[in-house]
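And now, subunit A:
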Amino acid sequence: MNDIKISASGVDVFYGDTHAIKNVSVEIEGNTVTAFIGPSGCGKSTFLRCLNRMNDTIDIARVTGSILLDGEDIYDAKVDPVQLRAKVGMVFQKPNPFPKSIYDNIAYGPRIHGLARNKAELDEIVEKSLRRGAIWEEVKDRLDQPGTGLSGGQQQRLCIARAIATEPEVLLMDEPCSALDPIATAQVEELIDELRQQYSVVIVTHSMQQAARVSQKTAFFHLGDLVEYGETGHIFTNPEDSRTESYITGRIG
Partner candidate 1 sequence: MPLIWLIAIILVLAAVGFVMGRSRAVASAGGDARVLHSLPSYYGWNVALTVITPAFGLLVLWLLVQPLWIESRVSSQLPDSAISDTSTRGLVMSDVRRVSEGLEALDAPLLASERAVDEAFLSDLRNRLGAAGVALGSDISPEVFVAARSYRSLSSWGETLMSVAVLLAALGGFGVSYLVTNKDFRARNTVERGILTVLILAASIAILTTVGLVFSMLFEARNFFAAHSWQDFFFGTKWAPDFRGNSELAILPLLWGTLYISFIALLVAVPVGLFAAIYLSEYATSRVRSVAKPAIEVLAGIPTIVYGLFALITVGPMLRDYFALPLGLGQSSSSVLTAGVVMGIMLIPFVSSLSDDIINAVPQAMRDGSYGLGATQSETIRQVVVPAALPGIVGAILLAASRAIGETMIVVLGAGAAAAQFDRGLGELVNPFEAMTTVTVKIVSQLTGDTDFSSPETLVAFALGLSLFTITLGLNVLALWIVRRYREQYE
Partner candidate 2 sequence: ARDQVQVAGSSTVLPYASIVAEAFGENFDFPTPVVESGGSSAGLKRFCEGVGENTIDIANASRKIREGEVAACADAGVTDIIEVRIGYDGIVFASQIDGPAFTSFTEDHWYMALAEQVFMDGEMKDNPFTMWNEVDSSLPAAEIQAFIPGTKHGTREVFEEKVLLVGCEASGAVEGMMSAGLSEDDAEDACMSVRTDGRSVDIDGDYTETLARIDANSNGVGVFGLAFYENNTDKLKVATMSGVAPSTETISTGEYPVSRPLYFYIKAAHIGVIPGLKEFAQFFVADEIAGPDGPLAQYGLVSDPVLSETQMMIEAEETMSSGS
């Protein structure tokens, strides 16, 4: 049994009047891949964004409840969201590369966190991240070209590479393989597995197979509720809630 890395309890999120997350409590373990599954619009992204306070940037979003990272409340006034986000990295659902060169896209995080002592080290970090993001081969000759000129799947992998370049302790990935072909998907899944050795990974996915393949724990959301949370194997083979079962077997959307 691993340590609890993130412990959320009684989390509610509102977008204006819309109640997007309803009293969700969940404990995310260290060295574990946790998958969030559920029909589109059920609140997976919303909840994921709570975990590193990205919802702060949405004016109308309001979060209540408590979320502890290593036992510390991340919504505490004393917490610096910047430090939090450096620890809890994120890959967004829609790839959003900076309108800068591919190199700068990756190097940005390491630069602001001072992860490299010199240019050579930075180059190394960039290369390594791009390799781990399974995109090095495709972009190694065009590192100075804008990241926005990449194909959809390339942008997605660029964003993954960008997120891991800063070496976060927890990585939140919102459908990181949605635009990837099977091979690239497999590479990213491999990466996730590798990351798990040291860190925690939370992944949102619509592919049951993927959830089953990469995750140890699975949380099933439905209409803002956390319906069921438990061992992935258990959830997929022996769901307790009927809604979970329907979803997994493809009967509710």
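With respect to how the candidates were assembled, all candidates are chains of the complex that A comes from, given by their letters.
Note that in this section contacts are C-beta pairs under 8 Å (C-beta built on N, C-alpha and C of every residue); 3 or more make two chains touch, one makes a residue touch a chain; residues count from 1.
All values reported here derive from a predicted model rather than from experimental measurement.
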| item | value |
| --- | --- |
| Direct contact with subunit A in this complex, candidates 1 or 2 | 1 |
| Residues on subunit A engaged by candidate 1 in the complex (per definition of touch) | 80, 82, 94, 112-115, 117 |
